[in-house]
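Shown here is a partial selection of chains from the complex, left in place.
Every chain is named by a letter (A and B) in the order it is written, and numbering of its residues begins at 1.
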Amino acid sequence: MLVRFGVSIPRELLERYDRMVRAKGYTSRSEALRDLIRNALVEQEWQEEREVAGTLTLVYDHHTGDLPGALTGLQHEHHHLIVSVLHVHLDRHTCLEVLVVRGKPRELRGLADRLGSLKGVKHSRLTTTTLGKDLG
Amino acid sequence: MLVRFGVSIPRELLERYDRMVRAKGYTSRSEALRDLIRNALVEQEWQEEREVAGTLTLVYDHHTGDLPGALTGLQHEHHHLIVSVLHVHLDRHTCLEVLVVRGKPRELRGLADRLGSLKGVKHSRLTTTTLGKDLG
């Protein structure tokens, strides 16, 4: 259910904001504001140890020792946190893998540490997002 | 080709670092250091407008207007930047989509703004990673 409320704001501030909103491609100022609000709430979800969603991006060289085996093994140990995986071959040596993950922030950070610390993983990044509940 | 160099460091600092390295699951201090180095280099790649890889994570409600159509249309307009897409159904309404993207940081940020600003997209995050070239 939609509700409506009013915001008072200095004219100059609103004009600057409207320019930025248009530059980013928004068709409505309300939608841009709702996105600011949702971003702030998602940050909070990750601080409060609620169940969240995330993505874990790994770039690695699959020729390193038994890295593919180690990655697969570790991922299966944590299968309850991993929803699915997308694998891209960046070049002859380099793989990019994105895991969609779901769980408590602390568990997801632990998994990211374990996978990111494997030899041959060149870069790893845990991205914080949300299950989207109560985010309109 | 591997080379070897020496680092001198206060003993206390090294001990604290070794504890952190073990806590994260690294089996070797060298590997942990190489990861710190690679992270610093990847940050730099994104500032220098070199070709990079990234992932763009979107959480959205597919029941919003013609959001699936709009997302598909915009993605096809930028197909040269998008390597592939993984889609997960989080619940009856909510989708999580991860795009693996590749291009200049400026182009990828533009694409992220366009997709993230669509009505119905609840959260969007551009994650900076790398094509892995010259990162050992």
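The criterion applied here is as follows: a contact is a pair of C-beta atoms (placed from the backbone, for glycine too) under 8 Å apart; a residue touches a chain by one contact, two chains touch by 3 or more.
In this text, all values refer to a predicted model and were calculated from it rather than measured experimentally.
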Copy number for the full complex, please, knowing 2 are shown in place. 4
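We adopt the following convention: only the chains that are shown with their structure count from here on.
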Chain A turns onto chain B (C-alpha superposition, degrees, nearest 5) by 180
Round to the nearest whole Å and give the separation of the Cα centres of chain A and chain B. 9
Spell out the part of chain B that touches chain A in their complex, as residue ranges. 23-28, 31-32, 35, 38-39, 42, 53, 55, 57, 59-61, 83-86, 88, 90-91, 93-94, 96, 98, 100, 102, 113-114, 116-117, 119, 121-123, 125, 127-133, 135-136
